[in-house]
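With one protein chain held back, the other chains of the complex are shown just where they sit.
Right after this comes chain A.
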């Protein structure tokens, strides 16, 4: 067994399994926890970690200047994600802890809690069951770099950090309209967020320290500190502008928090491009193949190559070509399997286009085990397609392809002798498009996690969208 010289032939089921179950991320999380806590006995620790199964619970930090709406956003996120909210107020109000009583005393005296005590409180709170099981949201902590570093040394790492930002003038004005409901603790605003029920309206109190001067002072302090906190969370930070309606901010925050970060997991792209004829699938596939060294598998091309090479399959396919009938699915799948099973496809990944045309073909593909891990639908409106296809011409002498609008022929002489491919005639194009749209609804349902793109833009823009769709992890569906 000369394993040193023969290359490793990894069966394709292994990377597929790894991707679907996020094995890499699982192991990475476990290793992170091991290194942070460095237990004497790693195996029971790992068993406990696996039992807890909390890799994907929300761990969010929300920072922002006063009057940016932090608490409101934090509360809404809490309700939506069903996690625990931690703020300075509710940490010191904890009645069961000695540290909390101490903190309360200091807070009443000096209006602030020393960092060491605060961080200890946080640590205690985060060790409780509900935070472990359902995640936590920290509102307004850490305020200073010292707090951020202390939290880090304890091994508490958030997965997402949101920083709200708005111009100072807006904030000062906004703060003047702040009102608090003493019963629920919710914050309302005289202009932007006035509660509908009159009983709440009557209850509302004006909080102290919202005068312009005080807000300006707090803002100065905030700006001084936040600059040193932001570098502590390099890759997980997102700045959201708070100078927009509350609902918009919330929506942006929610989508961010529910998205996963890019991981270092090994990933072989198996991309499927779907779309009507003329939507740009072949072009995008060629661009992808060139940039990422994927194998460009065009179904129509494969069949033509088989016929031209006169392989055994080619002989079987030729009669269908001659009669201009569609090649039967079984034959098609055999040709595809032959190509997709080759070593370079398995190792490098593939871009498939031209197939499946309908639900049956899609099911056949699945049963053979060729599951794409990224599916893209390219949407192009009918008029654009007509424009793109019916104006295609070819020069019979040089073989050069032209387009009367996008790449016109340079001289009149050439233009005079241009020919059009009969497949590009209007009726043919319409037929093919109808065929696609009849089946597209089924396909969209089958490939639930597909990404739909607007194909009606210049090719490089579409390519960038496709790239970001491949590189970023698939968005989680909001339940």
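Basically, a residue touches a chain if its C-beta (ideal position, glycine included) is under 8 Å from a C-beta of that chain, and two chains touch if they have at least 3 such contacts; residues count from 1.
Note that in this section contacts and distances are computed from a predicted model.
Q: Which one, "ATP synthase epsilon chain, chloroplastic", "3-methyl-2-oxobutanoate dehydrogenase (2-methylpropanoyl-transferring)", "EFCAB10 isoform 4" or "Centromere protein N", is the UniProt name for the chain you do not see?
A: Per the UniProt record, that chain is "EFCAB10 isoform 4".
Q: In the complete complex, which positions of chain A touch the hidden chain?
A: On the side of chain A, residues 1-4, 13-14, 17-18, 21, 23, 26-27, 30-31, 34-35, 38, 42-44, 46-47, 50-51, 53 touch the unshown chain.
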